[in-house]
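For this view, one protein chain was removed and the others were kept in their places.
Chain naming follows the written order as A, B and C, and within any one chain the residues start at number 1.
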Amino acid sequence: MELLLLIGSPLAGALILGVLGSRRWAPELNALVSLVTFLIACTLTIRVISAGNLLVAHEQFFIDPFNVFLVTLTALVGLTTALFSRPYMRVEMEHGRLSAGRLRLYHSMYQLFMATMLTALTTNNMGLLWVSMEAATLSTVLLVTLYRTAASLEAGWKYFILCGVGIAQALFGTILLYFAAEHALGAEGVSALLWTHLNALKGQLEPAVLGLAFVFLLVGYGTKVGLAPLHNWLPDAHAEGPTPISAVLSGLLLNVAIYAVVRCKVLVEGSLHSALPGQMLMGFGLTSVVLAAFFLWRQRDIKRLFAYSSIEHMGIIAFAFGMGGAVANFAALLHMTVHSLTKSAIFFAAGHAAQKAGSQLMENIRGLITLSPTVGWGLMMGALAILGMPPFGVFASEFLILTTAMREQPWATPILLGALGIAFAAIFGRVQPMVFGETNAKRLPHPPALLPVFAHLALVLALGVYVPPYLADWYRAAARLIGGE
Amino acid sequence: MNGVPFDLQLLNMCAALLLLLSFAMLAQRRVVTLVNLLAIQGALLFAATLLLAWRTGQHHLYLSAALTLGLKVIFLPWLLHRLIRRLEVYWDTEPLLDVSGTMLVGLVVVVFAFSLAQPISALASTATRSSIGIAVAVILLSFVTMITRRKAMSQVVGFLSMENGLFFGAMSATYGMPMIVELGVALDVLVAVLVLGIFFFQIREQFDSLDLHHLEALKESAALEPRADGEGR
Amino acid sequence: MRPIDLLTQILEVIAALAAAPLFLGWVNQCRAWLQNRRPPSLWLPYLGIRKLFHKDAVIAANASALFRLAPYVVFGAMVVAAAIIPSMGTGLPFTTAADAIALVGLLATARVFQSLAAMDVGTAFGTLGARREMMVGFLAEPALLTIIFVASLISATTALPEITENLATQHLGLYPSLAFTAVAFTMVLLAENARIPIDNPATHLELTMIHEAMLLEYSARHLALMEWAAALKLFNYACIGFALFIPWGVSTGAGGPAALALSIPLLAVKLALAGVALALIETVSAKVRVFRAPEFLATAFLLAMLGLLVHLLLGA
Partner (left out) sequence: MTPLTHSALPICLALLSLWVVIGLAGLLRPQSLAFVARTLFPLGALCGLALALLAGLTLGAPAERATLAIGLPDLPMHLRRDALASVFLLLLGGASAGISVFAAGYFRRGAGTSPGLLCLQYHGFLAAMGLVLLADDAYSFMIAWETMALASYFLVATQHTLPEIRRAGFLYLLLAHVGAIAILLSFGVLQGGSWQFTFDAMRHAHLAPHWALVAFALAVFGFGAKAGLVPLHVWLPEAHPAAPSPVSALMSGVMLKTAVYGMLRVTFDLIGHPTWWWGLVPLALGLLSAVYGAVFAAAQTDMKRLLAYSSIENVGIIFAGLGLAIVFGSVAMPAIAALALIALLYHSLNHAFMKSLLFLGTGAVLHSTGERNLGRLGGLIHRMPWVAWLSLVGTLAMAGLPPLNGFVSDWLLLQAFLFTPQVPHTFINMLLPLGAALVALTTALAAYVMVKFFGVIFLGQPREGALAQAHDAGILERIGLAYLALGCFVLGLLPTYVVGALKLVAGQLLGAAPARLEGPWWRLVPLPGRHASYSAPILFAAIIAVVLLTALAVRLLYHQRRRRAAPWDCGFGSLNARMQDTAEGFGQPIRHIFGAFFAMQRELPSPFDRAPRYRVSVGDRIWQGIYVPVGALVQRAADTVAWLQQGRIANYLLYSFVTLVVLLALVL
């Protein structure tokens, strides 16, 4: 029941805002809807913790430890982002970069996007998963082009085409999956695409077909994850859209995509009994980390910089899932959590910074700490956190991943570490002069409301020094589900 | 082809024609003709679905056939033609690779696709198992089409023909997907095209042309001028 | 601790204080002879010191307390050093307080204070002298330490009396390593005591002087103490040389009054000979430019290290 509400509330919100989205109080409404969604997600979580997995609506939807924590995370970040976008978009309106109509579009699409992501997370049907992934793309494409600048249009176009093509591959992969399933358990139609069923008898699925299927699925969903070399749309889309969208794209959509990949990997590994899928993931992961590190070295646009850092971290996560095993999966899940929290926080801060400076070019952003200490410290702390500086949570997950890598894949460790070092130099060398240093701009009249930033960072910090036991158990359960025996 | 029932022959015929069409698209430069080819592709797909439905007597296939007819044969071509007329994009500029070269690549791709589909067809119990390879080929060929084109419009056409290929693949491998998925897919395609429409106008008003070389500004390979203050190095 | 040892200790310090200027005078006399000059009186250094003590002290207007403290510290360090070096007997009670390394440390303390005092007034010459003195010092000190290492490796201790006793008592053997170090030591001695070829005690030619440049601002009792300390320094170095290279004749371990009595004239003889040798060296060699000084001292350092290696190679 909660489940349907969970998806229903943002859908309803999308409809309402589609009509009223341009009103003065629309942002508040937007935040309110997100709040409702978040509350539902919380009740759902409690329910799952107490009662265990759920299967509802003719088994079309289900909740297990793996997706429930992602659902909560998504709802949470959705809420904070809505809160952040309230003042932010107002300022954008004042700067005249947005019209009322666009704002309406923005609000309703925002909710729609939430709905699609929640569906993708909670559906049990691989076909529906695909549909909602595609829908997620479609709902955000127009948000990326919200400003109608040349750059944003280009970004949107690339986003649309590359992800569209990618997702098409995923569809074919799904078809093959369906084919294999049908072949295995006879033509019982609908249920043949239900993940739970497939998972139950993954042993009988035809390896040859599943191998092919996995390649298509990996390339398809991997495009949305932004694994190099399929990542080319990502920096553009993340950099050119409005900041709240960048935040949710980096913080949530990537998670959802990698969630899809992992779901598929579980099935395929079950039938292939070979390390091939894992190796593919690791290959993609390493490539992404290394390439991203070098791209980072040349960035001049603040949002592009952090978009590439998202690619880097997706690479790390993919690598971890590729290694598999209880610890690695655990670490990967933890990393997904802290990354989405940190990265969205960074985008909030960066958005404010760019808004103050009136430019996303980093050499135009200087001396934030004197300009507006909260933004400055937010950006600095966020950057340090994302760079894996203790005691932030990112370090915890990276520590686990690296140590596991030393055991499982010693050859990869130096590569990873080298890339991390380069990324550190690149990002920190650019963030420092933005935060510190002197500026000729005048101090701001009113400090921006950065509650979301510091809320996120506080959470990340807490996760760094202390992972509460129930959360840990929850992660462990998820890891076990993913196949870390 | 003795021993093979007639309707099946027809099906294989459709498959062969689909492949031929993809090659035609690969070669074709006129955008309008491309759209027409797309429409024909849709029509063939419709026919194939109908045949299959009639042969296997699976009712949901009739529905999806209807969907195909409505969406891919009538609506999309109409929409695209309208766009073309509104935006005056009739010709695609010279492709990155000349026709014969493209054809050669296409040939290789087809061989690859067939070898790819081999294991699947081997398992398939459907009557149309042999045409899975063709479906894969169509998908990959439209991929190549998209790679070689420079006009946004023709890329879209390639994209749609890829969807057709997918549809055909689903058809020939498993007699189509579960209904709910079919509907979802159809919906997505519809929305996608609508979004595309909006896009075209946006791009147009921005660059007053749909030529993709306008859309090559965001890149890394641009030479960086030295940063304002030499920090971080 | 036997009373005889205490006696030796006291005698040594007194002898050092008393004989140091005399030794200086002797060296000067020898130099005069060798250079066919009429020799100055043997007692001239005493007279100079006495005269200085009677004069009024003239102190630069901007001199700090450090300036006036330094002479006493330098002098004190030299006296204490004299108490460490076994010039007559090896059973010195005080030597447990400081071994050879500490001795070098003491000399360094004296040098540092002298240089600081020279910089205190802030004249061109003062700082120039201080800089050159430290330059000489940082090359000479490690050389001296290395020399001592050789000796202490031979006799497995860094306590000076025991080194001496060790070298004096065991059967007369040839130590090639000591040959090297002896040469090195002579060079260090020349450099540290501002003798030709590094410095010329007899001149005030500004561009070349080191030691005198540092003393330019001093007068009266302070100067007297400095001069006396300089004489003591020369005397101490000579005694270190004896202790390391010609230890024979000092009253060792169980040596009673007789041995002590014997050691005193022997010391005198050694000093006399040393004075002649020093004068000879200074006469036959020419003063080198200050820029060459580092090379001279580096040679000393290298010779010492060579001695070290030779010792480790041949075990002797």
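A few remarks follow.
To be clear about the criterion, a residue touches a chain if its C-beta (ideal position, glycine included) is under 8 Å from a C-beta of that chain, and two chains touch if they have at least 3 such contacts.
Small disclaimer: the values here were computed from a predicted structure and weren't measured.
Touch, as defined at the top, links the missing chain to these shown chains in the whole complex: A, B, C. Screening B:Leu26, B:Ala43, B:Val110 or B:Val144 against the full complex identifies B:Val144 as the residue touching the chain left out.
Per the touch definition above, the residue from C:Thr146, C:Thr164, C:Thr186 or C:Ser263 contacting the chain not shown is C:Thr146.
Taking the complete complex into account, residues 96, 112, 115-116, 140, 143-144, 146-150, 155, 212, 215-221, 229, 231-233 of chain B touch the chain not shown. Residues 157-158, 161-162, 165-166, 169, 211-212, 214-216, 218-219, 223, 229-230, 232-233, 276, 280, 291, 294-295, 297-298, 367, 369, 384, 387, 389-391, 395-396, 399-400, 402-403, 406-407, 413, 417, 420-422, 424-425, 428-429, 432-433, 436-438, 464-467, 469, 472, 475 are the ones on chain A that touch the missing chain.
The chain not displayed touches chain C at residues 53-54, 56-62, 64, 66, 72-73, 75-77, 79-80, 83, 94, 96-99, 101-102, 105-106, 108-109, 111-112, 115-116, 119-128, 130-132, 134-135, 137-139, 141-142, 145-146, 149, 152-153, 156-159, 162, 206, 216-217, 221, 225, 291, 294, 298, 301, 304-305, 308-309, 312.
By definition in this document, only the chains that are shown with their structure count from here on.
The central chain of the assembly on a C-alpha centroid basis is A. The centroid of the Cα atoms in chain B and the matching centroid in chain C are 100 Å apart.
Chain A and chain C have CA centres that are 79 Å apart. Chain B meets chain A in the complex at residues 116, 119-120, 123-125, 136, 139, 143, 146, 152, 155, 159, 162-163, 166, 169-170, 173-174, 177-181, 184-185, 187-188, 191-192, 195-196, 198-199, 202-203, 206-207, 214-218, 220, 224, 227-229, 231-233.
By the touch criterion stated above, chain A contacts chain B in their complex at residues 60, 125, 127-128, 130-131, 134-135, 138, 141-142, 145, 148-151, 153-158, 160-161, 164-165, 168, 171-172, 174-176, 178-180, 182-183, 189-190, 192-193, 206, 208-209, 212, 235-236, 239-240, 295, 298, 300, 363, 425-426, 428-430, 432-433, 437.
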